[in-house]
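Taking it in order: structure first as structure tokens, then the write-up.
Note that this complex is displayed minus one protein chain, with the remaining chains in position.
This part shows subunit A:
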Amino acid sequence: MGFGPVAPEKDEPVFHADWEKRALGLTLSCGAFGAWNIDESRHVRESIPPADYLSASYYEIWIRALDTLLERHGFATRDELRSGKSLTQGAVPMCILKAEMVAGMLARGGPCDRPVHVEPQFAAGDRVKTRNSHPESHTRLPRYARGKLGRIEAVQGSFVFPDDNAHGNGENPQWVYTVVFDAAEIWGDGCDPTLTVSVDAWESYLEHL
């Protein structure tokens, strides 16, 4: 059965090893450099070869992606990452996160709602079809929900468009909608007839019916 049963862990600790704590902190500290955004981070993680991705724990995925980002943006060379020894000056970040800045950074978060100057093309209740498109570049429309008929449940506001932002092509905000699908539309025969699934979709993922 695919990936097997979900294995909930009773009284799961916040971290399972000391390195997980450091992996979290390193990822957030390096994110604070201001050199990349969350969409680029996600795309790098999703670009890990599938066999590696699926067999890695999530913090390992973060560390693999962090290596790529540090190298791509000139903060560390491959030799440095391999050897653990500083060999070059490297890029200078816009910001270095100090302990006294952590509370403020976490409290601010990273809001990504942005105003747009066009009216939303869809309204609650509209029937829509998701685009059947399979770019190799970043996207946030899950493959199971491509080319499917659904219904707009809510207009959720306008947000940074990850498909552009992940590749340094600007924030280009768009309207985001909650789109609901009947299970039969997605999973077909034998699906749970009581199930509906929704995704939050940027406007350019959608077509009028």
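To be clear about the criterion, contacts are C-beta pairs under 8 Å (C-beta built on N, C-alpha and C of every residue); 3 or more make two chains touch, one makes a residue touch a chain; residues count from 1.
Here is the rule we use: contacts and distances are computed from a predicted model.
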item	value
Absent chain [UniProt protein name; select from "Tol-Pal system protein TolB", "nitrile hydratase", "ABC transporter amide-urea permease" or "Thiosulfate dehydrogenase"]	"nitrile hydratase"
Which of A:63, A:149 or A:184 contacts the chain that the document leaves out	A:63
Selected from A:12, A:119 or A:189 as touching the chain missing from the view	A:12
Sites on subunit A contacted by the missing partner chain, in the whole complex	2-9, 12, 14-19, 21-26, 28-30, 33, 42, 45-46, 52, 54, 56-60, 63-64, 66-68, 70-71, 75-76, 78, 80-82, 84-86, 90, 93, 96-99, 101-103, 105-113, 140-142, 144-145, 156-157, 159-160, 176, 178, 180, 186-187, 191-192, 194-202
